[in-house]
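Only a single protein chain was left out; the remaining protein chains are all shown in position.
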Amino acid sequence: MDPRHTLEDYLNDLKRCCHCSMCKFIPLIQIKNSRYSQVCPAISQKHFHAFCAGGKMHAALALLEGRIEADQDLLDVVYQCSTCGGCDVSCKHNRDLEPLEALFALRAHLVREGVGPLPEHEPILKSIRNYDNVWQQPRQMKGRWAKDLSVKDPRVKDLKKESAEVLYFAGCTFSLQPDLMRVPLDTLGILLEAGVDVGILGSEEPCCASPAFTIGDHDFFMEKAAANIRMFNDLGIKKVVTSCAGCFGVMSGKYPAVEKMDFEVMHAVSYIEELVREGRIKLTQPVRMKVTYHDPCHLGRQSEPYIPWDGKEEKVLNSVVIHEPPKKYRRGTLGVYEAPRAVMRAIPGLELAEMDRIREYAFCCGSGGGVKTAFPQFALNAARERVTEARETGAEALVTACPWCEANLGEALAEGNGGMRLLDFIDLVKIAMGGGSGD
Amino acid sequence: MKDYSPAQPGEERWLDTFRPRDAGELEEVVREAGKTRTPLVPRSSGPRHRSGGSHPRLPEACLVDMREMSGIVRVDRRNRAALLEAGVTFGSLVEELSLAGLRPNMPLCPRDSKSAVASALEREPVIMPRYQWDLVDPLMSLEIVFGTGDRFRAGSGAGPGTLEEQWSSGQAQKSPMGPSQFDPVRLVQGAQGTAGVVTWASLRVEQKPSEERLIFVGSQNLSDLVGLVYRLMHRRLGEECFILNASALASLSKTEPGDIDSFSRSSPAWVLVLGFAGFEWRPKERIDYQLSDAGELMKNLGLESRGSLDGLTSSATREIISRPSGEPYWKDRRLGAGREIFLLTTLDRTEGLAKIMRDAAQKHGYPEELIGVYLQPLLGGRTAHLEFLLPHLPDEEIDALFIDASRALFEAGAYFSRPYGAWADLVWAKDPDMHRAIERIKNIFDPLGIMNPGQMGLGVV
Partner (left out) sequence: MISEEAYRALEEIVGPDYISRSPVVMDSYTFQFNADNMTGTNWGPFRPWAVILPGSTEEVQAIVKACNEYDVPFKAFSTGWAIMAAPSCEGCLQIDLRRMNNVIEINEENMYAVVEPYVACAVLQAEAMRRGLNCHIHGAGSNASILASATSVCGQGATGVSTSHSNRNLLGVEWVTPAGEVLQLGSVGQNGEWFTGEGPGPSLRGAMRGFLGALGGIGVFTKCAVKLYPWYGPAEPEVEGTSPDYYLEELDRFAGFQVALKDWESFAEFCYKLGEAEIAFTACRNAPVVTLAAMVDSNEAFYELWQAGIMQEIPYSMTVIIDAGSDREFEYRLRVFHDLVDSCKGVIMFASHIKPSYLKYQLRLLNWLRQRLGAVGAARKLARFVPPFGKIIREKGMDHFARTLVSAMIKGHMQARAIFRFGGSFITSFGALETIDNAIAGAKAGIEVKLPYIEKGYLMEDTGDNAWGTLYEQGALMHLEEVAAYDPSDPVAAKGAAEFMGDTIIVSRDRHLGFCFCGFSEVGHGLLSEATSNYRRWLVEIKRAFDPQDVSDGGYYISEGKREVAAGPFGLTEYEEKQPPA
């Protein structure tokens, strides 16, 4: 989405929604059973039509037309949504509309009007401004995860002082959450072992500002994104590689609308898949485990590269809407789905059991969109739903590649006594490279 | 619980009998009856009436005998439909349709005097379940004079336009749905004459085969044949498909009581009669593949088909089931008279219900070997008509057995969807809300309560 777009830019889409409710379901042809047919955590919990993508589009139209006020009820509808984009995928299978972009535009509208975001979100925005992280932790803490590695391994470049081909971007959650720090540490270690010319920014690493975008402070987001892009351009790197799906998704899907990027963005799963194919990473150690994989929204459907379009709408044949030039729609299918699977298939002894809702129609873990902060019970309920689905595969471990997913799913897993472990993708790679126990 | 035994011809007493020759005369009869609150009982079939649906309950009841209206108005080969007046019997219908390359989806050997329209209105089971997409079938549209004296057309025949106008645009009164947001066909069907008098109905009819085969599959166990029928229905194989026990098959296929007794002893306990047909397109190939596929299903269940059973050939059977029953009516042949208990259920329940019938018979000292059982899959196999034939001597009384067995079957889950006589007491006691709702419907079409009052527990007697 272009964060400069206003809600009015989506007026035609708001009017053309036909209230079909497909946004509540995974793409209809993909439905395998009654239990796992829904894609939207919001409508699944709240039930009133207002909470689905179509309902929020109606809300947006009603607001623009002065039928409703921007009151607390509207904020509840708009913000009890993890902005996962599952609705967008389902809608776009049949229609050429932008429900997710319209939702983001609605949030931005509310913020610009001074009504949004929610009070619970203000500390996050302030934290990004002041500390370059969402956790209200001092800036210096962001480099702590790599302290030992930087000291001990001279291959790790300090990009404040040196140049490298690749910037490994840890992201604030991986950097600052103690139980997740192993992920960037192990990832960086694996990249180094593969001979990648890589550096980090440590405590100078900025926040990607993805939460600012999803919460709706698009002006702040654009400011931050532009600054980040300029910083990365100035670093002379060729590639930014990150383990955080949130960071990856925003850099891939939204940054290009803000400013020109002289670098490529990759998630670690894609980069590692490439390195495995090139033989620079060898997965030789068996990992005898049955796992299931959760596709993070921002690594999957919301990571599709931004497609600029600056055209106009025309009507032909009296009522057929076409775009000049033709507009390409991101339907969620070009996200990163195959890379983690290819790597897992290459790990000897590992059995991958897929859930029913996967890839572009995966059910969200529930933690995105500011929901975890403002509506923690909502977020946890969504995670419980996903964990139930994961458990039904009979897998011993639930694997994912996003810190937000891990945090929220982890909380739901911890409640149950089903014995399922939560692993990051990198944990499996490390074990398969001989870096840990495979049993 | 009381029931009504079928009256013998000549036993009925009516205050008067009206024989309208057209719908206009019928409307006059009904309006006049309304003025004087005279009960009217419509009837389209000839004797002997078995179910109790058109009996004189009241001394002042008048019979509306529709047999003067016996024209086959239209046979439409292209659309596989026939529009016939109420008095048309199966005998004449079969002949007429045959000339057009069509055949009716008939009940199993109905009485020769049975009205085809009445049969459809009564939801009598039909022997080719594959063609039955709804229990309404083969009834499509109809015209009725309600108890108000108003004439009304239901189904797609309602319009817009007259029948002739509809024909001009290619219609054939092919649908029982509507008009608009109700299905009056469904409100009239099964009403046992308590809503009004039907003058004509359109029926869905089927292509006449160019080639046919018929086979028998015998077993000592009903459940084996039920299992086969389920699989045949899932594969949509075959045409005629029904199961008879030895006694029923004997009565159907033989005429002399001695022959019936003898055949019922030699026949397998249960026999599935299964027909196959080919039509215009590669008929022989169609029959061949269906026979082969059915054969495989049988083999998997340890069953075998035969072309004849103890001298009863498939061609003779085909001849029997393609027409109405000869005389005497097959259900009366064994001992000269008979009563039937019929119900709806699903195929998987039939064995259990058959046992309940046997237990009731035993309790009443009724010989089990006399009980005929006719099991007719309906609605593509989703429902089953289960009928127990209880032959008896003409002056023998089996009311107690009839009532007891009915009650026992009902309590075991039998569904009396066509609640004649005593069965009405059972079903309404079970669901008084439904009784009240049906009364409301009756009051719409017969506010004066002149149409067969008291029938099925509706209206004041």
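Points worth noting:
The letters A and B name the chains in turn, as written, and every chain counts its residues from 1.
The working rule: contacts are C-beta pairs under 8 Å (C-beta built on N, C-alpha and C of every residue); 3 or more make two chains touch, one makes a residue touch a chain.
Everything quoted here is computed from the prediction, not taken from an experiment.
Residue B:Val136 is the one among B:Val136, B:Leu312 or B:Ala354 that touches the chain missing from this view.
For the chain missing from the display, the contacting residue among A:Thr6, A:Asn94 or A:Ser163 is A:Asn94, taking the whole complex into account. Although one chain is hidden here, its contacts on subunit B can still be listed: residues 78-80, 123, 133-136, 152-154, 156, 158-161, 165-166, 168-172, 174-175, 177-192, 195, 204, 207, 230, 233-236, 279-282, 285-286, 289-290, 292-293, 296, 344-348, 379-383, 413-419, 424, 427-428, 430-431, 433-434, 437-438, 440-441, 443-445, 456, 458. Along subunit A, the points of touch with the absent chain fall at residues 12, 15-22, 25, 27-34, 37, 47-50, 54-55, 58-59, 61-62, 67-69, 71, 73-74, 77, 89, 92-96, 315-323, 326-327, 329, 331-334, 360.
The rule we apply is simple: only the chains that are shown with their structure count from here on.
For the pair subunit A and subunit B, the distance between C-alpha centroids works out to 65 Å.
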